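Of the protein chains in this complex, one is absent; all others appear in place.
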Amino acid sequence: MLTVSDAPIDAAELLETFETTVASAGAIVTFSGNVRGQSDAGRVQMLDLQAYSPMTQNGIAAAMDDANRHWPLSGLRVAHRTGRILAGETIVFVAAASAHRRAAFEAADFLMDYLKTKAVFWKKEVTEAGAVWIEPRAQDYEDAQRWRAKETTE
Amino acid sequence: MLTVSDAPIDAAELLETFETTVASAGAIVTFSGNVRGQSDAGRVQMLDLQAYSPMTQNGIAAAMDDANRHWPLSGLRVAHRTGRILAGETIVFVAAASAHRRAAFEAADFLMDYLKTKAVFWKKEVTEAGAVWIEPRAQDYEDAQRWRAKETTE
Amino acid sequence: MAKMLYFGRLSDLTGFVEETLDLPGHIQTAGDLRQWLDLRFDGDGALLEPTVRIAINSELCFDSSAISDTDEIALLPPVGGG
Partner (left out) sequence: MAKMLYFGRLSDLTGFVEETLDLPGHIQTAGDLRQWLDLRFDGDGALLEPTVRIAINSELCFDSSAISDTDEIALLPPVGGG
């Protein structure tokens, strides 16, 4: 299940609901990303995130399909917030359930790499120093690259 | 923070509380393990888990210290249930917070490997076919082995 | 009337997130549109960068792709992830 919306994300509530849909799964891994209070440019006031529907949703849904093909998952949940998001608030929530904890860890990790580097979002960071549009970090590309290497060697 | 207790574990509630202690961390990864409804021996009715205090707690606390030394974490939470745990109920909850999502993922993964293979617990599985004491699986040993390899190559 | 969408830094450059406009008759392809918009917004080449992609009705297209005055046309700088 996928939600892209400007409504606040409550990770605990999403986990609670997710648990009811995957009872006895064995393993559930969640990732919550929130807006850091500090960046290279100074104290962060907010992010402003633009999505382009349905391209943004289609891209994430395709990555979720990839994850479901690659790992034996009993459930997958992605919620991504858009619009203005204050420091400390949750931007993204991913949950993966599987009978195997390695599969749950890897699927959540894989989806976060997609969401952080390839997902169709434009992100403006607003600090005391002003507002800047953020381009992907080199580290994010490397993380995403790990999965490509894995696909080739298998 | 560490809890080992026979009281039920509510993963969503633990995540909610954890979030308040690590606001603006950047990344939070959680793992919840629940009792699978099915095992090789048949339909699972319950697990019965014995811990030996304070040895069990000391071992987990030492693994948490290891994680804190190895990764830049802003918070760590482990809750482990003991006693009789029915199918579908949560046995273990781990949460790791960091400014870096890779650190949060790896720390949670590392702690789960410790908890699943080396933690001081004795586990009896009760199925329709009877009750058996469970020894660690080979896969669990391999998972834990990954971190040892990593330590040697670094 | 075409519906134009400008994302990321292009919304700062153009001053619009969204606008509706009549495309001049000589604009037949996505490439034509790029050139025209870059002049119109004084983009100094910002809209000509190959990393800026164009989507017609939510599908990424090439500069040679035909556009029509009834399309939804989006200008997309490199995506930064969430």
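Letters A, B and C mark the chains as written, and numbering starts fresh at 1 in each.
Keep this in mind: a contact is a pair of C-beta atoms (placed from the backbone, for glycine too) under 8 Å apart; a residue touches a chain by one contact, two chains touch by 3 or more.
As the structure is a prediction and not an experimental result, all values here were calculated from the model.
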Touch partners, limited to displayed chains, of the chain removed from view: B
On subunit B, residues whose C-beta touches the chain left out of the figure: 33, 49-50, 52, 54-55, 58, 80, 91-92, 115-124, 133-136, 140
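Note that only the chains that are shown with their structure count from here on.
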Centroid distance [mean C-alpha coordinates] between subunit C and subunit A, Å: 28
Between subunit B and subunit C, centroid-to-centroid distance (C-alpha), Å: 51
Multi-chain contact sites of subunit A, meaning residues that touch two or more partners: 33, 116
Numbers and ranges of subunit C residues touching at least 2 other chains: none
